[in-house]
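Showing just some of the chains, left in place.
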Amino acid sequence: MTEDTTRPVVVFLPAPHPSGRIFTPQTRAALEAEFDVVDIEAEPQRVDERLGDAFAIVGQPDLPRARLDAAPHLRAVLNVEGNFYPNVDYAACFARGIHVLGCGPAYAQAVAEFSLGLTIDLARGISREDRAFRAGRERYVADGTTDSILLRGADVGLIGFGNLGRALRPLLDPFRCTVRCYDPWLPDATLAQHGVEAVSLPDLLRTSRFVFVLATVTAESEHLLGARELALLPPGARLVLVSRAPVVDFEALLDRVESGALLAAVDVWPSEPMPAEHRARALEGLVLSPHRAGGIPAAFREVGQMVLDDLRLIARGLPPVRMQLATPELVGRYRNRPVSTG
Amino acid sequence: MTEDTTRPVVVFLPAPHPSGRIFTPQTRAALEAEFDVVDIEAEPQRVDERLGDAFAIVGQPDLPRARLDAAPHLRAVLNVEGNFYPNVDYAACFARGIHVLGCGPAYAQAVAEFSLGLTIDLARGISREDRAFRAGRERYVADGTTDSILLRGADVGLIGFGNLGRALRPLLDPFRCTVRCYDPWLPDATLAQHGVEAVSLPDLLRTSRFVFVLATVTAESEHLLGARELALLPPGARLVLVSRAPVVDFEALLDRVESGALLAAVDVWPSEPMPAEHRARALEGLVLSPHRAGGIPAAFREVGQMVLDDLRLIARGLPPVRMQLATPELVGRYRNRPVSTG
Amino acid sequence: MTEDTTRPVVVFLPAPHPSGRIFTPQTRAALEAEFDVVDIEAEPQRVDERLGDAFAIVGQPDLPRARLDAAPHLRAVLNVEGNFYPNVDYAACFARGIHVLGCGPAYAQAVAEFSLGLTIDLARGISREDRAFRAGRERYVADGTTDSILLRGADVGLIGFGNLGRALRPLLDPFRCTVRCYDPWLPDATLAQHGVEAVSLPDLLRTSRFVFVLATVTAESEHLLGARELALLPPGARLVLVSRAPVVDFEALLDRVESGALLAAVDVWPSEPMPAEHRARALEGLVLSPHRAGGIPAAFREVGQMVLDDLRLIARGLPPVRMQLATPELVGRYRNRPVSTG
């Protein structure tokens, strides 16, 4: 561990999160004890003041080449969001061996649990029948379960197998599903190691009773699921969309739900908030969720813990292991829109 | 296998289910091919006609001593419901070695999956926020997740560890929960074999963030959870009730939910249907489900398959393995009300 | 719980085990505190003295009809061995509702772990190469691993799916094997619930890289695996025999191992001890184990705990759950020879 007198300087501006959301009193105190925290959360424009001896930056200020050059001791940029935006000169960082880190993995468990909850809701009509009960229209026992299906032994398709897929896969284990995946960035053997069969997208759609859309947005994945692809799904399929809305042709998705051919749960939307009068709000076959899958208190606290953990490792000359490393191949591919996290 | 000429006689009156709900064309055809099926579904009063050479009865007609005496070759009574009612002279059956079988296990997987779905709904507010979204009151991202919690690593309490608990336990495995159980009918070692810690009911309630009420109704379990017991739960606990309503003091449960101290999901009700104006229908902290956990098409078909499987075994002189065996200790303890299954 | 003054009488003669092997000081003390233990371990001929008020018998004395008639209050016979011998009038017990219990399940985990150890030994040549190393003939790295194979993803066949198969199956879960089973006493659906595919014996043998012989001996299973069946195994298969030797044609098995077509591990033998000069002792492709799979201290202590647990339940009017219940269909089918357990 480093001596107090030489605590590494950490420039701290953790937008878009308020610091108190991601750091508990405990993790904040540890951060202060082990690092010289330059807290400019309230005045992010002061980012240049301490770059000269900065060891790390927590946050995502613009980092063009000139600013990086002004930070000769910089070892890491710890982005407290899940995305890598184009406001950083990544090439310069990579050439200098500066770790650029994102905290996408902090949300994976929350999203996976939520996705499983949405799935069982779709399989069994939980929220739909709760609404009916409140309206005095409930149907008891067998009368209201004609479209109920089991997850056990079902054919499941995962579109994308990154952080979310890896967190979801073990939750499916006890259901003994047949799990197939389409992820063009991964070799078949990687999927096989997780008990997942690599298939083409059309094959996945044709065979899956349950489909999880877990892919991030890239040039290749935008509108990956259009009307034609959705038509491949077997009648009565259930689709869970929790990664990014643009992966799906949203109107085509709603058409299919409206037709009764598909039940779907949607957590990410083409615009947030959605228009007040949008037809989605009235579709019986839809479970509506306003971007709630990942951003829960436990996940936010995990972000702070991850930042602390990886700062500690880097300060000891060890590789960071908790956050996601930006790589030359990945930055620039992502097309995610920033999420306003209030 | 038996010859056609000597196919065992099966008296068939599968109420309360219509035969077509529990037998598929395939299982029905197999039943007919291997047994001499005396189908009196439409005229159950004819039950006495073929008792003289009956090998088995599928259904739950009254079976007093006299009727059993009239069936000297009877080997099994296969009750297609999940309960053992007092309309059978069980002592006479046990003395003669007649298997009395119930099909409770057929529903266990469906109830377990549904219970997990209710749990995640309670953990994350899925149906509540779906309602809000439909009403134009949705809150995006962090605004609507302040009471969201993870199931991973949570303290979970199971009240009762019969068919339902055994089906639910493996579904919790990937969440690495600490699972405690109160079941006065089971030794600690049996629970330990399933990765469950045996505790007293008060200890279970004090420590559990999530509680599953899975106990059947007996003299001992009626109103097992009253106002005093519910008050032991930590603030913000989540309770899932899927076995039998009388295990809980229902009004005390609703009081607690109304107070905001507890979130609960209820699938079994003190009266079904519930009164139209009952306050339960308007409680925000409640997930309302009209007795839908077990009775789904896949479970009904499993009943028919179980009946066929066990009839085959018994006909071969082997013990039945799929249905639940009535035992002297258990019949009489149960106080379950029959469920009208439409 | 029962009052001291009316403690149920337990006639105690736990041969073939010395009492101290199966009861720890703790379980013995609990037994004494809760029951009126009539300890005739040293004088088993005194079994008749207290039958008049016996609640249970721990042990396996001869129990012909006359003796049972002399025990009008008898509720249970708890056999501390794993088998049901023909020295009990089971029909009389069943008619009276006396539970006859065996402790086979106490050994299942020990046998399952041992079987997995034997399997990996066969897969990787652990004991063979240990012998070579001691003899100065060791081969380092790739030179000695040409016949080494992984368990991950392998085709596994289980012959029999009773206590042993059920204990072994979960140990194979993380290896993601394809597991097939031949068990003529079980419906396909029961096997499917355990993630096992039901197949015929020839299909099992043709497809399995690893075969576990877990069947008990009955009229049907004696020499179930003869030379013809063993010849169906693929070249280089590995066979683990841990249930009962007569299930296999032993000389045919050794022939096959001697030919190099099969590697096998044997824990149960046609005669114990085996003749000093038997060829099995020199076969390189054999792992030799002198009936050590189940009888380990932890399993013996489990027997005592099981006896105590089930006595407690029965005394409370509850069904026993830990030991194995003798059933009319099963007693009489078994042909196991008693094991001398020293």
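For reference, chains read A, B and C in written order, and residue numbers begin at 1 within each chain.
By our rule, a contact is a pair of C-beta atoms (placed from the backbone, for glycine too) under 8 Å apart; a residue touches a chain by one contact, two chains touch by 3 or more.
Note that the structure is a prediction, hence the values are computed from the model and not measured.
Here 3 copies of the chain are placed, and the complete complex recorded in this file has 4 of them.
The working rule: only the chains that are shown with their structure count from here on.
Centrality annotation: B (chain centre taken as mean Cα position, compared with the mean over all protein Cα atoms). Comparing the CA-atom centres of all chains against that of subunit B, the greatest distance is found for A. Of all residue numbers seen at the subunit A-subunit B contact, over half occur in both copies; the interface is built from largely matching residues. Chain centres here are Cα averages; for subunit B and subunit C they lie 33 Å apart. Annotation: 49 Å between the Cα-based centres of subunit A and subunit C. Each chain gets a centre from the mean of its Cα atoms; for subunit A and subunit B, those two points are 37 Å apart. Touching two or more other chains at once is no residue of subunit B. Contacts from subunit B toward subunit A in the complex involve residues 21, 109-110, 113-114, 116-118, 120-121, 123-127, 129-131, 133-134, 136, 138-146, 148-152, 170-171, 173-175, 272-274, 276, 281-282, 287-292, 295-298, 300, 339-342. Interface residues of subunit B facing subunit C in the complex, by the touch rule stated above, are 94-95, 97, 185-187, 189-190, 302, 305-306, 309-310, 312-313, 317-319, 321-322, 327-330.
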